[in-house]
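A short worksheet on the structure shown next.
Shown here: the complex without one of its protein chains, the others still in place.
Coming up: chain A.
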């Protein structure tokens, strides 16, 4: 055993020395970086040239409102999705064939179809069953486009979050369960105190990605009449025909995503202190 390990160790080679001078890769790398810098400078220059104080004063407040709608929509959907994902992940890992099959079908459907199609299905599909919904008193909820968006987004993100949760829980070695059992801990206690803390470290990055995907995906609610950031942008564009309305929206989305990315990195640094060497 140890001899075999030593064998492997001797076969490992040193990483190649960093090449000197100007190899092809380095030239290409610098060229690409220069292209990006030129691109960003171009956008900045465009914004300076196209700057229109009157336009900004007129539409900036509605952009803020739109941003609020986007953030609220994503926040509610992510939280509802997280709650919903727990039973789905549980069912997915269940030994009961029926239960796990059902959860699999759910995840399969929501991950396999576009969010746009799901949102349309909820908004216009549900709309055509108005008499039936009226009867059970649910029409009041589905009448509002915002509620329909929350409904569709929560179901969608629940499917993704359930998979993230399941993957993370299954990534914790079996030995942890066995060790806890040998200490006489209850299954729920094991889950709460031993498995989940380790699993959530694994799950953190995928969760961050999922939130970012939701924020970008939420732009589609504009077509079911919700005035989110994208809706406001389209409205502004249709009034002004000024291309910079889209540039501003892109910049705002970029800032949110960048902020989130850093927040996730900060959290990760905090919760993995004990793993750092």
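Operating definition for what follows: a contact is a pair of C-beta atoms (placed from the backbone, for glycine too) under 8 Å apart; a residue touches a chain by one contact, two chains touch by 3 or more; residues count from 1.
Methods note: contacts and distances are computed from a predicted model.
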Protein name as given in UniProt for the chain not displayed, "AtuA-like ferredoxin-fold domain-containing protein", "Quinoprotein glucose dehydrogenase", "Phenol 2-monooxygenase" or "Amino acid ABC transporter": "Amino acid ABC transporter"
Hidden-chain contact residue, picked from the options A:58, A:111 or A:130: A:130
From A:25, A:182 or A:238, residue that would touch the chain that is not displayed: A:238
Absent chain, residues of chain A that touch it: 124, 127-128, 130, 139, 143, 145, 223, 225, 227, 231, 234-235, 237-241, 243
